[in-house]
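Pasting a structure here, questions to come.
One protein chain is absent from this view; the other protein chains keep their places.
Chains: A, B and C, in written order; residue numbering restarts at 1 for each.
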Amino acid sequence: MIIVTTAGITPEALDRIIEHVEAAGLRTHVSRGEQRTIVGCIGDEGALSEHGLTQLDGVERVMPVLKPYKIASREFSVGNTAIRLGDPADTVIGGRDVVVMAGPCSVEGREMMFDTARAVQQAGARLLRGGAFKPRSSPYAFQGMGEDGLKILADVRAETGMPIVTEVMDPRQVELVASYADVMQIGARNMQNFPLLSEVGKVQRPVLLKRGLSGTITELLMAAEYVLAQGNGDVMLCERGIRTYETATRNTMDVAAIPVLKRETHLPVIVDPSHAGGRAHLVTPLALAAVAAGADGLIVEVHPDPKCAKSDGEQSLEFSAFTQLMQQVQAVARAIGRECTWPSEVS
Amino acid sequence: MIIVTTAGITPEALDRIIEHVEAAGLRTHVSRGEQRTIVGCIGDEGALSEHGLTQLDGVERVMPVLKPYKIASREFSVGNTAIRLGDPADTVIGGRDVVVMAGPCSVEGREMMFDTARAVQQAGARLLRGGAFKPRSSPYAFQGMGEDGLKILADVRAETGMPIVTEVMDPRQVELVASYADVMQIGARNMQNFPLLSEVGKVQRPVLLKRGLSGTITELLMAAEYVLAQGNGDVMLCERGIRTYETATRNTMDVAAIPVLKRETHLPVIVDPSHAGGRAHLVTPLALAAVAAGADGLIVEVHPDPKCAKSDGEQSLEFSAFTQLMQQVQAVARAIGRECTWPSEVS
Amino acid sequence: MIIVTTAGITPEALDRIIEHVEAAGLRTHVSRGEQRTIVGCIGDEGALSEHGLTQLDGVERVMPVLKPYKIASREFSVGNTAIRLGDPADTVIGGRDVVVMAGPCSVEGREMMFDTARAVQQAGARLLRGGAFKPRSSPYAFQGMGEDGLKILADVRAETGMPIVTEVMDPRQVELVASYADVMQIGARNMQNFPLLSEVGKVQRPVLLKRGLSGTITELLMAAEYVLAQGNGDVMLCERGIRTYETATRNTMDVAAIPVLKRETHLPVIVDPSHAGGRAHLVTPLALAAVAAGADGLIVEVHPDPKCAKSDGEQSLEFSAFTQLMQQVQAVARAIGRECTWPSEVS
Partner (left out) sequence: MIIVTTAGITPEALDRIIEHVEAAGLRTHVSRGEQRTIVGCIGDEGALSEHGLTQLDGVERVMPVLKPYKIASREFSVGNTAIRLGDPADTVIGGRDVVVMAGPCSVEGREMMFDTARAVQQAGARLLRGGAFKPRSSPYAFQGMGEDGLKILADVRAETGMPIVTEVMDPRQVELVASYADVMQIGARNMQNFPLLSEVGKVQRPVLLKRGLSGTITELLMAAEYVLAQGNGDVMLCERGIRTYETATRNTMDVAAIPVLKRETHLPVIVDPSHAGGRAHLVTPLALAAVAAGADGLIVEVHPDPKCAKSDGEQSLEFSAFTQLMQQVQAVARAIGRECTWPSEVS
């Protein structure tokens, strides 16, 4: 930690700052510039109340030197984390292939899930998404089918072989959701729901952690750290658009978060172009942008009849549009030296 | 709901839009302007997937007419909600008096809580704040004393008579926290933690609901609606600063949210100048601004020794600074025709 | 324009609203819903003070129906605007080819400009960028070489044949800059400098109009409208990142602005990945994302020795990194059915 003192600090005030730091067990290193004296603090920053320091006389600013995340950082792990899914476990997230997850916002019924699963699998999706527990801003809106929805998802997996990604919102439901899902999704509104993060950290199921509407990249990594610190190392980070002043789109997709995250962490980075744009015609351009910028995967909303969807109809793709998206995703992935393959394509 | 169609829409497309709306049980009302045709939808907007409509051919935009909150709205209740606390219940939040809650960010021990309680009560605070369960962005930071902290809070209340406000973060702890606290605080990061909101809605304890870092005023009211819809009508809304691009302050206090909320809802509005500013020297100006703009109460962080606080030391006031704040709050409250009184002052 | 009235509006208040609208020469159309009465206003919206309407008794909200831009809109022009540059005019912006402009932030001297021009031309850039007049947030920072810089740019064009793009900041310098430049750049800070926009609108030189740090897409189109309304139809719009709460990058590149603009307007869309990211390692991923999302061109900062650049060194690419960027841009352009070609490649 570095302490910048005020101009013309008295020797007494400087002594008290040094005393305060050393009392916490750190060493100090004083550097006198032409206009400011700087106090470097050497040792365990955690032992010091960084924020309290600013209340000492003569302290102008306190600047931390180290990044707050540890297990999530590149310094912790040199190679990339790759997450294997499916039975056989031939879907790898965080490898050379760009992996696409697709399906409706909500599980609305058995037939629509089977139809959608078959369509997106045929088009190239490797995982099926679908919400059984839905976070809705209104208490009067459709809240999801609950465990009945999870059962439908499990039945679809049994038939198609597609691993399932579905949201968990409540620490009391982690065990239940983990018993059905292949990947547990933590929604944007729960990025800093720390009890929930700790709970999914205790279960051996991969986690798809979405960035909060106003979450910084550092906070997203700290949220992942909550999961990792509990022993669950299979965390994917998901950029899904942040909240800005612009209202032409539902959110603003922070495409730069992809290369920033790839540099800071070894965890896979997924992008959700559907929530980022919030309009169907934006989904494909945003998906392609994400792949071009280095995303390891996409999660896309697809619905048999978007105009009648119970949630997120505005941003859901029809089957045909999703098929076109996959063709273009594959082309862009190859253009940057990656791949996007699927079994039905091979046969 | 109002549907704006695209320029030059065909009669067939217009017919399909009307059909779609009427199939959901609403009536339509077509208005042909010089450049656009508008379709008004009359009836239960909830029966229609507003967002799905935009996927119909010929739809340019869909504009909702009604506000999404009901119980929280001024149309639901003409008078203001006033929440009575204490034994005897002589502290009224939402009445003429500006009510101040004060105390440390975290409960750090018995002695510091008793010292702080006596000091802030003497200075004019009516409620004591203190966190036993702490949401921390790092899993490695102090997470609060848990139930031991709640017990200390209850002991302080027993001696001082001050009602207690403390945070609940986990739906599994609502019952526990409600058994100790007079007011359950929902933190900013949990504004849209819907299972938690529903759970506190089922308990008959007042709730202090903080606005999320990027929560809109409408979303804050919808979060309150989750609590109200479960039957708990005692909800206070708390402005605590929103996240913007400005980094000179921890957050940006949205002081205009106070008069906007007072016009939209009958619920009391509290302001947290400590988190809004994030620096001790900003707390008093922001507190005074909040009172001048019409806040019904304040929640302020006070610590016996801010430079050693385990959390939020940067923004905590010393006892003497808090005493001065109270004097000025009282003066400003009177200047706008309100009051700010406390028992020790009277005697 | 649509007027939503308050619940329970009196017939008298409704009459006064209708009177007010009709006095401005518009017709009204009243639609009574179950909870709200709506007044549609038919005719010239401009004749009515939209904002003043909200001060009439019984008005809850006023919602405009039409978009405010005209010449910039797709309704005005069916085909895309293509801007031809160079002598011969074989560089086309807004056609099938993705066109790349490159060069240093500032013109720092003759030699560095010739070196850079040759390097970026060889790598595939079609235009040369370089600032002679520099907007700097500090009055004490290097402000550019002024007309001497323009002369160097003209000399480089004479030798290489590359058209020049350079910034104009002051309405008094428009004539001067237009006499040297092929494309006049309006910087982000001047997006709503209306006298400057009008002035460049009167000159027959293409304009590269950058989006302001907090400019909405609608405001960007309205700024273009200022230029177009003066008779200069050759305007390119440039996304260069917007200001958000995220500090990991200099700005947040709003990649969705590309498909939104391509749908709203016939004008070409350029992206500046250098200012958007603000760090050299982000430039290539952001450039590829922009191309994948449909950008018509890129403007990239390249410097012979970025660590010694007089401005924007942090985000400037070395020659070798730019050459790699061009190879990847070409591959991604082809993957989505476009092209990115350059003469040296052909020969």
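Quick note on the criterion: a residue touches a chain if its C-beta (ideal position, glycine included) is under 8 Å from a C-beta of that chain, and two chains touch if they have at least 3 such contacts.
Given the structure is predicted, the values throughout are model-derived calculations rather than measurements.
*Asks:* Of the residues B:Ser214, B:Asn232, B:Thr265 or B:Ser311, which one touches the chain left out of the display?
*Replies:* B:Ser214
*Asks:* Which of C:Tyr226, C:Phe322 or C:Trp342 sits in contact with the chain that's absent?
*Replies:* Touching the chain that is not displayed is residue C:Tyr226.
*Asks:* Which of these, C:Ala13, C:Leu56 or C:Ala82, touches the one chain of the complex that we don't see?
*Replies:* Of the listed residues, the one touching the omitted chain is C:Leu56.
*Asks:* Which one, B:Ala24, B:Met63, B:Ala289 or B:Cys308, makes contact with the chain that was left out?
*Replies:* If we include the chain that is not displayed, B:Ala289 is the one touching it.
*Asks:* Counting contacts across the full complex, list the positions on chain A that touch the omitted chain.
*Replies:* 2, 4, 7, 29, 31-36, 38, 40, 42-43, 63, 65-66, 75, 243-245, 247
*Asks:* Mind pulling the chain C residues that touch the left-out chain?
*Replies:* 20, 46, 49, 51-56, 68, 70, 135-141, 169-172, 189-190, 192-195, 198, 212-214, 219, 222, 225-226, 229, 243, 279-280, 306-316
*Asks:* Spell out, residue by residue, where the missing chain touches chain B.
*Replies:* Missing-chain contacts on chain B: residues 214, 216-218, 242, 244-249, 252-260, 263, 276-277, 281-282, 285-286, 288-294, 328, 331-332, 334-336.
Definition applied: only the chains that are shown with their structure count from here on.
*Asks:* Taking CA centroids for every chain, report which one is farthest away from chain B.
*Replies:* For chain B, the chain whose C-alpha mean is farthest off is C.
*Asks:* Look at both sides of the chain A and chain B contact and report whether the same residue positions are involved, with over half shared, or different ones.
*Replies:* same
*Asks:* Could you state the distance in Å from the CA-based centre of chain B to that of chain C?
*Replies:* Those two chain centres are 39 Å apart.
*Asks:* Measuring from the mean C-alpha position of chain A to the mean C-alpha position of chain C, what distance in angstrom results?
*Replies:* 31
*Asks:* Using mean C-alpha positions as chain centres, tell me how far chain A is from chain B in Å, no decimals.
*Replies:* Here the centre of chain B sits 27 Å away from the centre of chain A.
*Asks:* Counting only residues that touch at least two other chains, what does the list for chain A look like?
*Replies:* 214 - these are the residues of chain A that touch more than one other chain.
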